[in-house]
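Please read the structure below before turning to the comments.
Excluded from the complex is one protein chain; the other protein chains are retained at their positions.
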Amino acid sequence: MEKILEKKSLPKWLRKLSSYKIYAPAKEGELWNFKLIDNPESVQLDFSQTALSPKKIIFPQREVLLEFNSNEDGVEVRETLPDEKPSVIFGVRPCDARAIILTDKVFSGDFEDPYYWRRRKSTALIGLACTPPPSLNCFCLSVEGSPHSKDGLDILMTDLGDRYFLESLTEKGNELIKAGKELFQEPKVADKKDVEKIWAESEKKIKRQVKELKKIPAKLKGMFESPFWDEESLSCIRCGICTYLCPTCHCFDINDEILSSSPLKGERVRNWDNCQFPDFTMHSSGHNPRPDRASRLRQRIFHKFQYFVERFENYQCTGCGRCVSKCPVRIDIIEVLDKVRDYGS
Amino acid sequence: MVKVEELKNEVKRILKEGKVKYTIGYERDTNGLLPKPAFIKKAEEADKLIWDPTCVYNLTRFLVDEKRKKAKEKNPDQRPVGLVIKGCDSRAVVVLLQEKFINRGDIYLIGVSCENTGVVDERKLQKKLKGKKVEKIEFGEKDNFIIITSEGKVEIPASEILAERCLECKANFPLISDVLLGEKSKRKSDNPFKSLEKIESLSAEERWAFWKAELDKCIRCYACRSVCPMCYCDECVVDTINFAVTADTTAEEKAQKIKWLEKSPASSENFVYHMVRAIHLAGRCIDCGECERVCPLDIPLRFLNKYLEKQAKELFGYEPGSDPEQPSLVACFKDEDPQDFIR
Partner (left out) sequence: MAEEFEPKIVAFLCKWCSSAGSDLAGVSRMEYPPNVVPITVMCSGSVSPLYIFSAFNRGADGVLVSGCHPGDCHYIKGNYYARRRIALVKKLLEYVGLEPERFRMSWVSAAEGTKYTQIIKDFVKEIKPLGPQKKLRRD
């Protein structure tokens, strides 16, 4: 289904969706971040890139898995699955939506993670095509994405100046549009032509690229023991920003948080974990298979461009550019990949 | 004005003479405004070095990595490491010397003076230029910066786009150095704690609301800790894993390891983390501003540490990073220390 929505009607549509939890980018100081919206009038979609991706709505940084407490009969354990109230996330960039599809693969397969899937199934993603690119370091075109990619989205919106062009891609998307039916108009042929033009121009505006990324997984296979990683990681300060900001990273740690020891009361909590932290692979014997920054940088590149490719036939990177923009010492994944491709030649 | 050629020549000289193992400086990053840290091992590579208002980083942090690397090697190279430092960075070196973390002979300091300006604040600059892409920034002759964008040259008075800490600069040229480039110009700084006035004027409840709103954003990426040269503990109180674990550590010892903080970014845990870090930096933080620069969520961390810096000055007359011979703030005391808060 294709529709046109006047920009001024956007808050009216959001009000029709009052039965949903609505998330949209909101400005905090100079940064944009996804927030739960109470006031539909406050939604503005003229942002470039959110600091954290919408992954944190479906896969929160801190999630309680179960609660336990002791009583006269022993220890009572209570599972705390997330509620299934339907949610809508507005303003999802195509790279962040593709990242959610990649994370879906990890949380399914032999074991369907109930915490992840409860939120995922009840969340609709309304995307916003990138005109102009959100970041100077965007490179989605190199990793099989695009500024108007529809992967993972229920609706794709394109900004036409004073109105949005909406393309519904799933049943969920259709239902959302039906909820505000009188607010939408049918698109004219000229509108569709404008959209095609905008999409074509947006691809030209992506300045950065990794040429011949296809060669890299095979090239990496021979580079595990190479001293290349020592050189590249010299300035890494092992801070963890690249991993926490990445929309595709999904490693987690499970801890028991004890609120009181007697009577016993506590929670089992799942937190995001970070392979760039020195203690990520620390064994309880004290041995650490990745004791230095070289091995951890190698792990990051290998996981994204070799292991994930072998396992799921996709790069575990959607080219959002956050790691490049926010690295405190300007370690640039695009440059590293270029060097990998040309290594030894 | 500091001439980059002098900097390059000095680095080339010390490398050719074998005086240092390698030198840490700044090099241009082709894909962004700020530079990359450069590790120059051969004299020819020294041509990569730059010195301009984008050289924001505190390179002292890499001395910590160097020490760790040396500790792991069987026959380490005992030559010093060359380091390009600004005035604020030199105070970090002084603190490390004071705490005997490094010896003076381990470092060869190439000091550069910021003279009457300093380094640029990326966010302020972007706001001023409204989206124009910056290709290069240079020091101007009249306390201004010359910004070269894709659309031509712009000259902006430095004070409009200086990093916040530069506006309260206490040391615009390095206090210790082996070689000093640039003028030792006097810098006026009448109120070094001016930036704190706004927060201090708030009531306790308002301050609580302010800090809660800011620290709730924290995702515990620990970038602030990782970039700080003074956070050099191998085993940080926040990490629940004990790095000193060896094959001989008994299970009982491991079980007794106290977990001070939960790993999750709950509000209370974020508060404890930031307060513990602030108190561990009392009298040691020299306001290089790196923690605030690297924070991906723009949390104003400088204000947390700066407040304790002010208390150190007002209550105990202590200035961090001013004298390598003085003891650390909490490792000394005076008979006249205030005790009006003690019953």
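The first chain written gets the first letter, and so on, giving A and B; residue counts start at 1 in each chain.
Throughout what follows, a residue touches a chain if its C-beta (ideal position, glycine included) is under 8 Å from a C-beta of that chain, and two chains touch if they have at least 3 such contacts.
These numbers were taken from a predicted model, which means no experiment stands behind them.
Residue in contact with the omitted chain (choice from B:43, B:129 or B:330): B:330. Interface residues of chain B with the unshown chain, by the touch rule above, are 199, 204-212, 237, 260-262, 266, 268-269, 271-272, 275-276, 278-280, 282, 304, 307-308, 311-312, 315-316, 329-331, 333, 337-339, 341-343.
Heads up, the rule we're going with is that only the chains that are shown with their structure count from here on.
Computed from the mean C-alpha positions, the centre of chain A lies at a distance of 31 Å from the centre of chain B. Chain B makes touch with chain A in their complex at residues 29, 31-32, 34-37, 39, 57, 61-62, 123, 133, 217, 219, 221-223, 225-227, 239, 241, 243, 245-247, 249, 254, 262-266, 290, 293-294, 296-298.
Every residue of chain A that touches chain B in the complex is listed here, in rising order: 28-31, 33, 51-52, 61-62, 136-137, 208, 234-235, 237-241, 244-245, 253, 255, 257, 269, 271-272, 274, 277-279, 282, 284-286, 324-326, 328-330, 332, 334-335.
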